[in-house]
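Our next item is subunit A:
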Amino acid sequence: MSKDTPLPSAEGFEPRIVAFFCNWCTYTASDLAGTSRMQYAPNTRVIRVMCSGRIDPRFVLQTLREGADGVLLGGCRPGDCHYQSGNYKCLRRFKLLKRYLAQMGVENERVRLEWIAASEGDRVQKVTNEMVEQIRKLGHCRLEQIPRPETEPAAETHDLEQVGAGGMI
Partner candidate 1 sequence: MIMHRKSPEDQPRIGVYVCHCGVNIAAKVDVEHVRDFAASLPGVVVSRDYKFACSDPGQELIQKDIREHDLNRIVVASCSPQLHERTFRRTCADAGLSPFFFQMANIREHVSWVTVDPGAATTKARALVAAAVRRVARAEALALRQVPVRPEVLVVGGGIAGIHSALTLANAGKKVFLVEREPTIGGHMAQLDKTFPTMDCSACILTPKMSDVKNHPNITMWTYSEVDEVSGFTGNFKVKVRRKARYIKEELCVGCGDCVDACVMKKEKVQVPDEFNVGLSKRKAVYMPFPQATPACMVIDPKQCLQLMKGKCAQTCVDACERAAVDFDQTDEIVEIDVGAIVMATGFRPFDAKRIPEYGYGRFDHVYTTLEVERLVNASGPTGGEVVLRDGTVPKTVGVIHCVGSRDRRHNAYCSKVCCMAALKMAHLVKERTGAEVFDFYVDMRTPSKGYEEFYDQVLSEGVQFIRGRVAEVTDWAMTPEEEGKLVIRVEDTLIGVARRVPVDMVILAVGLEPQVDTAEMQRRFNISCSQEGFFLERHPKLAPVSTFTDGIFLAGACQGPKDIPEVVAQAGAAAAEALALVDRGHVDIEPNTAWIEEEACSGCKTCIPLCPFNAITRDEEKAIAVVNDAMCKGCGTCVAACPSGAAQQNMFTDEQIYEEIEGVLAYV
Partner candidate 2 sequence: MAQRTPRMSNLHITRRIKYQNELDLGFGKVMTSIPGAEDLLRCIQCGTCSSTCPLSIYMDHTPRKIIAMTRAGFKDEVLSSATIWLCASCYSCTVDCPKKIKITDVMYALKRKAIEEKVWPRGLPIPVLAKEFFASVLRTGRANEGRTVAKVWLKTRPLKLLANMGLGLRLMARGRMSMKSERMTGSVDQLRKILDSVHNSDTGHSPG
């Protein structure tokens, strides 16, 4: 192997996907996929958070801004949240985020939220593979026009939260 190992397919486009998985269900499921030796596409990079409720929509924007082609969010199944309702909060923010992204011209398939329980290693495999295939068809994600979070006007973020919140995000 050369020092600069290229992505597996040099000729084709290999999407880069960042996954935010909750510690209790989806991260455990992806560990299970590992211990069960389920082979899947190598394009995802998992970032662990304690709860899908921690996933700030700005993480997703920043991830795309940094050059990722897709973002996968994973949380416990409805009703199974380790912190009671963090996954619902995630879902509400996600819905708003999707609308926002659509306005930015980001294709629907690039950002995906999945409920994957700790025992569902096979779903990690399936969802990852599916997503990689979908994004492979879409090609690179270009999100230059989004300002970096640091420079983002506070009011805009505020709006985002307020709408999503409705008092109870």
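How were these picked? Simply put, all candidates are chains of the complex that A comes from, given by their letters.
The rule is simple: contacts are C-beta pairs under 8 Å (C-beta built on N, C-alpha and C of every residue); 3 or more make two chains touch, one makes a residue touch a chain; residues count from 1.
In this text the structure is predicted, and so the values were computed from the model without any measurement.
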Direct contact with subunit A in this complex, candidates 1 or 2: 1
In the complex with candidate 1, residue positions of subunit A that touch it: 1, 3, 5-8, 16, 18, 24-25, 27-28, 30-31, 33-35, 37-40, 42, 45-51, 53-59, 62-63, 66-68, 79-80, 82-86, 89, 93, 117-120, 122, 125, 149, 154, 157-158, 161-162, 165, 167-169
